[in-house]
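Read the structure below first, then the notes.
Left out: one protein chain. Kept in place: all the others.
All chains are identified by letter, namely A and B, in their written order; residue positions are counted from 1 within each chain.
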Amino acid sequence: MTANLRRRKLFSRVFEVLCALAVVVALIPLAMILFYVIKEGAGALNWDFFTKMPKPVGETGGGMANAIVGTLILIGIAALFAIPVGGICGVHLAEYPETKFSSAVRFAADVLNGVPSIVVGIFAYGLVVLPVKRFSALAGGVALGFLMVPIVVRTTEELLRLVPGGLREGALALGATRSRAVFSVIVPAALPGILTGILVALARVAGETAPLLFTALGNRFWSTSLTQPIASLTVQVYTYAQSPYDDWHRQAWAGAFLLVMIILTLSIAARLAVRRLERMNRP
Amino acid sequence: MRRSSDDRSFRLGTGAFAALVLLLVLGIAFELTRQSMLSIAKFGLKFWTTSTWNPVSGDFGALPFIWGTLYSSILALLIATPIALGIAIFISELSPRLLRQPLAYLTDLLAAIPSIVYGLWGVFVLVPFVRKLEVATPDALKKIPLFNGPPLGVGMLAAALILAVMVIPFTSSVAREILKNVPSTQREAAYALGATRWEAIKVAIGFGKSGIIGAVMLGFGRALGETIAVTMVIGNSPQVTASLFKPQYTMAAVIANEFTEAADELYLHALIEIGLLLFIITVAVNIISRLLIWSMKRRVVAPIAAPIVPAEEALA
Partner (left out) sequence: MTASVLQSIRSTTLESPSPPRFLAGEKVPKADEGAELAQDFVSARTPNEQTMTESKISVRNFDFFYGASKVLHGISLEIPAQKVTALIGPSGCGKSTFIRSINRMNDIIPEARATGAIMIDGQDVYGGDTDVVELRRKVGMVFQKSNPFPKSIYENVAYGLKIGGMRNKRQLDEIIERSLTRAALWHEVKDRLHASAMALSGGQQQRLCIARALAVDPEIVLMDEPASALDPLATSKIEELIYELKDNYTIVIVTHNMQQAARVSDRTAFFMLGKLIEYADTNAIFMNPKEKMTEDYVTGRFG
């Protein structure tokens, strides 16, 4: 073996090791974040956290009942319009994948997905808060919904495309109209996957903080009104994290733990659903 | 007959919902412009080139925020890109098959963790660590502008580090996809000419170059718009400085911090104008990156679409 070749092979080897190292380097923060969230958060999570209201400044104890309910209401509003809009849009893209219009919409959805969430928050502010001059749950929900639309669009499209082509042809061959074929055969076949995809999208927007700061604002009190400011887990964690109180820090970690657990569970569920669909698709 | 009319209405009906997505993008652009008119009219281009930010006197210049956004994002990119590409290469080219899926899943998980959780971890774990690092920095080094500044922990370095971690999964998952799309015949050609593994990988990277640049830009777009985690660790002090240790401010952070405090309309419009610029920049970056990724994929799909003789038993 020539010296040159030996040098090349050494170089290759060094490079391969560096790539492996890159994986390790990236997994360190992941492990650390999960470790701290579990260590600090799991212990702080108790029954009170789910059922009690925040205590006044300076008192320890209490929980985030209002924020948990607030987050549920916010993502409920988001889901209410993001799922139909995103879902039907996804159906259109999957059914007419090659048209210019579809390419434009797909492109717009991808670009929208890259627009910072805080910018979308400003949009919701201008649309919902400004006209009535009041922060509200509705505004927060709308902001989250806008963020959710592109995710639902792309998830729905991708999952519909995984449905075996034979199913569609079978339905059409039996004389079904396009809409019937889609809604009675194709969508149901992909439904478990789409539903988990939607759950992941919900989990993702539930983790958003920035767009809520000036739409839903936050609320230390119990409120379920759509026209009033409302608390949310993320904004509460944000506020608590920046406070000087240890007990609030503890609760912030508990909130983070809850968020991470929800997201982990849902993303694992989604993964299993997609895998099942792919297996079904295999000949 | 009935069937074709049903097809038509189905197409138009679903198309209307799809059009809403286009409308949403246009709506954001329109609304942001409309709500920043006061500031645009009053300051013009000066808004982007001056550094005064005085809500009391009504003087607004956004330069420090633009600086902080670009500086933190570029630093993050410098850290994240080699790591993200290394991960992509490892997973798609080097890793044993069994490890591929789990590693891809784990790195993607980094993207699923909410920004606020990164921020929380940043405040309580990363910032103290960075502070120790800054304290330990020898005085000789501190004379260099790059390391000049008080050891606060919060500041540009902490922001860049946390951004880097957040950007890695985006870049690496797209780059992975790109490498997967590079035809194996390219690597085979290199191997058959006596290439080492790294040389063959270089050929694959060369083939997917435009897509990989797209992947990096996508990460850049993410970094530009990231808000909460950065807000929590960057120190939120508007200044144009090259120092890694000094606290700075980003466009997204100033919107997050001051939006609800903006008492008068001009102040609000100034903040929304920052949002508008952020929107324009991130849309531009995203468009370019999507086009790059798309052009790469199209190039790959074309030859595959051509008729080829059924693969030999190697694939059986």
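Here are some notes:
In this section, a residue touches a chain if its C-beta (ideal position, glycine included) is under 8 Å from a C-beta of that chain, and two chains touch if they have at least 3 such contacts.
Just so it is clear, the structure is predicted and the values come from calculations on it, not from any experiment.
Of B:L26, B:L78, B:L193 or B:A242, it is B:L193 that touches the chain left out of the display.
Of B:F207, B:F245 or B:F279, it is B:F207 that touches the chain left out of the display.
Residues of chain B that touch the chain left out of the display are 96-97, 183-196, 199, 203, 206-207, 299, 303, 306, 308-310, 312-314, 316.
Listed for chain A, the residues touching the missing chain in the whole complex are 1, 4-5, 8-9.
The definition used in the following text is that only the chains that are shown with their structure count from here on.
Residues of chain A touching chain B in their complex: 8-9, 11-12, 15-16, 18-23, 25-27, 29-30, 32-33, 36-37, 40, 84-85, 88-89, 91-93, 95-96, 101-102, 104-105, 107-112, 114-120, 122-123, 125-127, 130, 146, 149-150, 153, 175, 177-179, 182, 203-204, 207-210, 213-214, 217, 234, 237-238, 241-242, 249, 252-253, 256, 259-260, 263-264, 267, 271. Touching chain A in their complex are the following residues of chain B: 2-3, 6-7, 9-11, 13-15, 17-22, 24-25, 27-28, 31-32, 34-35, 82-87, 89-91, 93-94, 103, 105-107, 109-110, 112-121, 123-125, 165, 168-169, 172, 196-199, 201, 218, 221-222, 224-228, 232, 252, 255-256, 259-260, 272, 275, 278-279, 282-283, 285-287, 290.
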